[in-house]
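With one protein chain withheld, the remaining protein chains of the complex are depicted in position.
Per-chain residue numbering starts at 1, and chain names A, B and C are given in the order in which the chains are listed.
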Amino acid sequence: MVSPEARRLRSTTYKLFATAFVGLAAGLLVPESLWAVQGGDALSRIDDVRTFFGLNPRNTVWFVAQLHLLFAAFVLGVPIFAVIVEFIGWRTGDERYDRLAHEFTKLLSAAFATTAALGGLLAFTLFGLYPRFANYFVGIFAPSMYVYAIFFFLETAALYLYYSSWERLRARKGLHICLGVLLNVVGTSLVFIGNAWTSFMMTPVRVADDGEFLGTTLEAVMNPLWMPLNIHRLLGNIVFGGFVVGAYAAVKFLSSTTPERRAHYDWMGYVGNFIGLAAMIPIPFAGYYLGREIYSASPVMGNNMMGGAFSWTFIMQALLVGLLYIIGNYYLWSGMNRIPGSERYQKYIKYFNVILIVCVAIWLTPRNLPLSGSEQLALGGQVHPILGYFGLMAAKNAVVNFIILATFASFLLYRRANKTDLVPISQQGRGAKAVVVGAGLACLLILGWYAVELFTLAPESMDLAPEKAVWFKLPAVLLVVTMTTVVVCVGLALRDRGHVAQALYCGVVATASVGVLGVYGFFVMAAANPFLRQIAVAQWLILITALILVTAIDVVLFRGAGSRGAIRWGHVTARSQYALISLCVIIVLTMGLMGFIRSGLRENWHIYGVMRDTSAWAFTPSNAEMAWMVGMITLVFLAAVTFLFWMVGLTGKEFAPAAATGEPVP
Amino acid sequence: MNALKPPLFTVILVGLFIWSGEVVARVSGGSVGPLGEGVTVENGEQLFWGPGKCSTCHAVGPLGSSVRGPNLGGADGRIEIALRAAERADERSADLGKEMRPTEYLVESIADPGAYVVEGFKNEMPKVYEPPISLVPDQVASVILYLQSIGGAPDPSLITLPPEIREAARRGTGVVAWEPYLDGDSLRGRDLFFDPEGSAACAKCHTVGDQGGSVGPELTSVAGTRTARFIVTSIVQPSQEIASGYETYLLQTTDGRLLDGVLSGETEDSLWLTTADGEVMALAQSEVARRLEQEVSLMPGNLSDVLTVTELHDLLAFLRTLR
Amino acid sequence: MPRFITLLSGLALGLGLAGIAPGRASGQWLEVRVGDRPILDTAMVEAGRAVYEERCWFCHGEDGDGDGPVAPYLWPRPRDFLMASFKLRTTASGELPLDEDLYRTITRGIPGTSMPEWGSTLTEEERWQVIAYIKSFAADLFEDEVFDPYQQIVERGDPPRGGAEGILESGRRVFEEADCWECHGAAARGEGEKGPELTDDSDFPIWPTNLTRGWKFRGGNSVEDVYMRITTGLDGTPMPSYSETLSEEERWQVAQYVASLDPEGGGRNTEVVISALRVDGELPTELDDPAWEGAPEVSIPLTGQATFAPRWQVPAVTDISVQVLYNADEVALRLAWDDRLADTLAADSARAAKEGWSADDTYPVLYRDGFRARGFFPDAVEVMIPLRHGVSRVLPHMVYGSSGQPVDLWRWEADLQYDPDHPQPVTELRAGGTQHPPEAHALESQLATGAGDWQDGRWTVIIRRPLSTDHGAREVQLESGQIVPIAFHVWDGGNGETGLRMALSSWYFVYLREPIPLTSYFVVLLSVVIACVFQLGLVVWMRSRARRGLLLEYGIGSSKMSE
Partner (left out) sequence: MATLQPTPPPLDDDGTVGGLGILPWTAITLVGVYAGLRFGIPWLAVLVGVSANPAPVPKFAMAIYMLCAGLGALVYVSSEDTRWRAFLTPIVQAFVVPHGGGRARRLLPLAIIPLLVAWITWGQVMPSTQSPPEGRIQHPGLPEQFAKLENPFGVLKGPERNAIEREGVILYQKNCRPCHGTKGTGDGPLARGLRLQPVDFTDPGTIATVVEQYPFWRIQKGGIGLPNVATPWNSAMPAWEDEIEPDAIWRIIMAEHGIAGTEPRKPEGSER
């Protein structure tokens, strides 16, 4: 047992560490940047690249940067997770959530110090190994780096405030949550600044032909890829936070010996997985947005990404993300074990399973299959006449939509597993009805807006011949059909046919978004290719309305429903806990792999089109080399995190379990 | 035992990922560089005929037509370079008194071209690992591999590059923005710009913000669109690139006057000429007998003589604040 | 069952996406499904004009005279619609075709020519429209009130059934008695003696069809299609109608016989690796040595050399069949291909100059103007192997490699074969790209030998060379057990082929197959032993668990074990 004083002292020490590192990093940046501005003559003496004890400088930077990024994701993702969980605890009055949030916030200070240390190391490595590049870069971003340093201090302060005021503000939870939000706002700003640097390297703006930067730092920050990258990374971080918590809980669960502890960690794992999976749903949309912006910024970079050297890396990415969905669902299905009444729904699982597996298989199919000579002759070409279609964008769009829809439906199934004795919606208050109607209106708004867009879309705006406008009609009509369905479904729900409404809407969405538009995409690809992006948007808007409307109906439908018995937390298989661990490992691998793609897209450029990497390491490593690097980074990161957990676990007081009862969340 | 299971599981998962990477690399090919992966004959060949610029002096047998350097193929009674290297290596071994292998001869002829100059040719081969060609060590090795393959069997294990090639690669080149040599004082530059009695007196002709004349282009946000180098060039050599709309015209009037200035406006029957003093003259079209577009800017070309180095940098520093 | 059905239906759903590709028409001319013929009125003609001016004008000409801007580059020439003379009909010789006949031809295209199938591109209606427009080019002929092609339809019964052997035999007899062989040749390879003199109605030279290449028959190679061609004749070509000369039964018999001649039977070779058979003793030196019968034969398709100028778009030889044998010291290849004439004389460059031939003229214009005489250039065949085939995974360029990746060539030439002053007809050469013609190896490096013979329109050639030579990396070295990239080039001199004007193949591989080494069996055995030991361990572990009562939930109790 450690006294509170000692604990506070220790956590202060962490903070001192963190501050010292930030100071070091910032201090390092300042003189370098000053030097860069003053030393005009000195520039010519600056090396392009150096090596450090004979280490491959590229891989060194890769390793440090990715590790730093993972820790950064951790210190950003976990507070978001913590605040969400604390909020849920506050609203539901369930103590466990609050404790969970507190437990994870405790981790943060240590993680924060590590992140800062790694950030400093990254700065060192960049200046040490790529001095010319680093100089140029500082010349552009120096002001933002000061802001960054300031935000780092703010983040430290906010974290300290948030953590230390936990007990004191227990009575004023709202205020405390506001502090948490503040912490996240600061953290997010921090990561946004970092993203600006990264994205500038891909899509530099306002740079003259001779490499001179003409714009302001703000302009450099607001480069085209900045916002898409921000959104993608923010969502990724939440997923990451959720899955890390899940894995932590799983490890604890596996080593627990008492039913109470098992119940607690089972529940914690469930919450982590739920938040991770929920945040995963919009990620493909964000990824598509990012990809589109890359294509806009440079079609060449886009082609390299999807059709060129990285097309196979994307197959690996599809494998990882596909596994995330499959395993996330697997965990949900395994969890039905602990819910009395779930056996009613077991028989549907196989259908979801088939949908997921078939979709992932299609997602994994490359356009250009590797063929042996005789296979090539037998096919009479490089592309299989049937499987070749699976390699096209239209097919990928369709299956990703379907995977998301299936995961969503699978979750609905879980939610209703032990529900019984529904309160008919018509007997519920006006508020319940308003929720359904409001969601319906929101859906109508989204769909209607895009239908109008499509109806009024001018083919000339896409450099298409006027007669191609006929291709815009079907998706527009489909949107109108979906709108009609929204109205019908809201009506059904209000007349106590909620289940029918949900099934109908999911069915219509699957047919429209996956079936019709998926197949239609192939025709569009051939005949009016530029229109394909509108198809993708229409598909996803339709899908989003399904998430909104069906969730709204579900919430109302099961309000005050009876239960078939308490959930038996802790009654879950060890296999499902390994599923949680693998989710965490896979998300880390995915982040490493995506980092490789993002950075590798620049090919032999430090800053795409502006500053060439003239070193011997200016090539795109093979996927094997990438897998080794990413694998090693993952292991090192997970080992470091485990160490952190262990260290914090030593200081924390022994867990006192509460009664393991309660509702499934949320 | 139980505590070891999750880490073991993690390692296995990561192992599977690495395995999938290996499989994918096997079907999709290796690293992708600007010139293919690593040290290969193919890369050497591409470098020889492309970025390495070897073919500007050397031909290979019937390929290529350069005669500045020795032909490396087996044409005109010569044997291929790989075989020739063996002969030369013997010759050089005798000269140097220590043994030299054929590949070492090839390496030497690239690393230190002057060490042995083939009879009938000048010692003029540049070092390909230095600018402007700047081949990196792997590229040099590829080229040697390609040379080995001309008449012999390529064997990368025989190639040892001398340290200066690695050294040179480390120096390398990158794109660096042009920077002025001195840091000017933008406040002094501002005074210089607006001082009508000063040596520059730029504001007589150029506007910044709401001050200044209109003979020359407005400079309110010049640094937002022009690089520092362009600005310096425009000050020192104003005629090199004249902003469109500010071409100088020489007019000959019917009464024999010669006027030069910038055409600031023109209608069917009259035109306005702004002279170097900032004075606007109105002329009737009928008055103008001839007009000639001049290739010289109206801006004085002697600023480099008039301004001191410090003043020039002050002025530049001021102009670069104008975004 | 439900799970099974679910999985399958899931797959079917995924595969349903594939159904969107338009069906490609394939198969025979007579089998093309023809729907109801609409009335081809002036509105149809006008609609057809739009289709024609998008899809047809560049070959058939804006005026339908078969002389569009692209026509000079096509061989065979596009049809001239003004003459209204069509090869593929179901009407009597010399008569106009039915609209349905034109519909079939447009829908299915004409194999071996530049006329593609339009069935997957044009709608049925568009096809009828374009027929209306095509007919309008010869409106005076088609609108002759007195004449109605629909009264001229050739009656077609069913092919006789049963006793296939007998029918083929009588078919062969009819083939001989009706003098088919005068043009099509005794071996039916189109090598008949009249061949070189034949011209079509526009005085363009024309060869009799090689009947052993059924997949190239313009009008399809089903028995019914062949019967129809024999009965109606091919208008505009020297092929007459035999409806008067032969009885219906005889025509069916000869059609059966002709349809049976295609050795490929429409199937396509999918072999990429030629297995070379190892023999213990000497390699055969004779072309028809029985030792060859055991060697697997691979038929390799050839294409024109279209990558470098002078390009060659009309190669005469379309396939070469290859067999390889080897022993401890030597490798021998037997190559065979169809060629209507044996061209055994060397090039006559003076004559080439006189005929106005120039090296820049890379298109079939050249072909039209001559080069059909015997012996203008010699026939030849060449085997190409990368010089350093083991070093790089990257194969040399498929046309003569490059300077960094040279190739070795073993070339057999017909004029050397019949030149008494020449020791033997095979030369070894080295090529490194197409900028310069291949150079022959020095005399002491000429190790390859060979022989060839022409019989009934088919060359058979043997090329032999030692597996390894004394010149190390400067020459191709082969070893037992290797997979060696290989490609083939064939020249038909009578077709004007020489130099880069040739028929060539993509890279294939020859596998010098060895007996399986004993170690391989040992490795398999070892793996089985390891698996057994592993499994034994598993069994022991499981049983110990069972004994400790840990497997109760799997229906295994300690009570059971104690029995």
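What we mean here is this: a contact is a pair of C-beta atoms (placed from the backbone, for glycine too) under 8 Å apart; a residue touches a chain by one contact, two chains touch by 3 or more.
On a predicted model such as this, the values are computed, not experimentally measured, just so you know.
Note that of C:28, C:313, C:424 or C:446, the residue touching the chain absent from this view is C:313.
Note on the undisplayed chain: of the listed residues C:204, C:418 or C:507, the one touching it is C:507.
From the options C:123, C:199, C:455 or C:527, the residue with contact to the chain not on display is C:527. From the options A:314, A:333, A:540 or A:645, the residue with contact to the chain not on display is A:333.
By the touch criterion stated above, the residues of chain C touching the omitted chain are 1-4, 7-8, 11, 15, 18-19, 21-24, 26, 58-59, 69-70, 73, 112-116, 118, 121, 268, 272-273, 275, 301-304, 306-309, 311, 313, 318, 363, 393-399, 402, 481, 483, 503-509, 511, 513-514, 516, 520, 523-524, 527-528, 530-532, 534-535, 538-539, 542-543, 546, 551, 553-556, 560-561, 563.
Against the chain not displayed here, chain A makes contact via residues 224, 259, 262, 292, 295-296, 298-300, 303-304, 306-309, 311, 326, 329-330, 333-334, 336-338, 340-344, 346-347, 349-350, 353-354, 356-357, 360-361, 364-365, 367-388, 391-394, 461-464, 468, 522, 525-530, 533, 568, 570-573, 575, 603, 609.
In this text, only the chains that are shown with their structure count from here on.
If you average the CA atoms of chain A and of chain B, the two centres end up 42 Å from each other.
In terms of their C-alpha centroids, the spacing between chain B and chain C amounts to 53 Å. Within the complex, the chain B residues that touch chain A are 2-3, 5-7, 9-11, 13-15, 17-22, 24-34, 37, 134, 136-138, 169-183, 223-229, 323. Across the complex, chain B is touched by residues 388, 391-392, 394, 402-405, 432-433, 435-436, 472-474 of chain C. Here chain C touches chain A in the complex through residues 2-3, 6-7, 10-11, 13-18, 20-21, 268-273, 508-509, going by the rule given at the top.
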